[in-house]
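This report concerns only the one structure given below.
The complex appears here minus one protein chain, its other protein chains still in place.
So, chain A:
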Amino acid sequence: MTNRPGRSPICSRAVAPLVLALMVVLAGCAPAATRADDAVALSSVSDHLDDASSAVATAELAVRSRAAGRLPAVTADVAADDAVETATGAVHGIGTLVIATDDADRVREEALDAASAAVGPVAAARTWLGRPPSPAGDVLRALDDASSTLDDASGAVEQAEAEARPEAQVGRAVP
């Protein structure tokens, strides 16, 4: 290793404490940032679950309208296709979030399961729309189940999100 010309030892001595101080400050921020990150991430999970629920409701409305002969087949197909895209987007969104703590990660896993489980019924709705007319009962029941599962997951996420908020942590620390 060779000494680089132009860099004075005084400069190196001044930079080292600065870097150290910065690291200490960042390390001190870490626990609070984790809680805040969890709250933000769980808020995102909640938004993605809303998207998944919206996709399920869209597919359900498209199927009901088509079954009643009120929506042209091509338009219903586009609505269901868009719903599938939204539902898969929600799964991708939840799956790619970075969660800092185990508790929050467990809630995320449940949300991911619920969102993933919703994709099937929405895709099945599109398949049903593409086939010759047949009773829509099974498709609608599956969509109803998916909707209930998503509602439960949303409730759990909202509760976890409230607990992860920094103000909730502060409130708990005060006797």
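The rule is short, and it goes like this: a residue touches a chain if its C-beta (ideal position, glycine included) is under 8 Å from a C-beta of that chain, and two chains touch if they have at least 3 such contacts; residues count from 1.
The definition used in the following text is that contacts and distances are computed from a predicted model.
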From the options "Cytochrome bd-I ubiquinol oxidase subunit 1 apoprotein", "Cation acetate symporter", "Mn2+/Fe2+ NRAMP family transporter" or "HTH-type transcriptional repressor YtrA", the chain left out of the display has the UniProt protein name "Mn2+/Fe2+ NRAMP family transporter"
Option from A:Ala79, A:Ala118 or A:Leu140 whose C-beta touches the chain left out
A:Ala79
Would you write out the residues of chain A that touch the absent chain, in ascending order?
47, 50-51, 53-54, 57-58, 60-62, 65, 69-75, 77-79, 81-82, 85-86
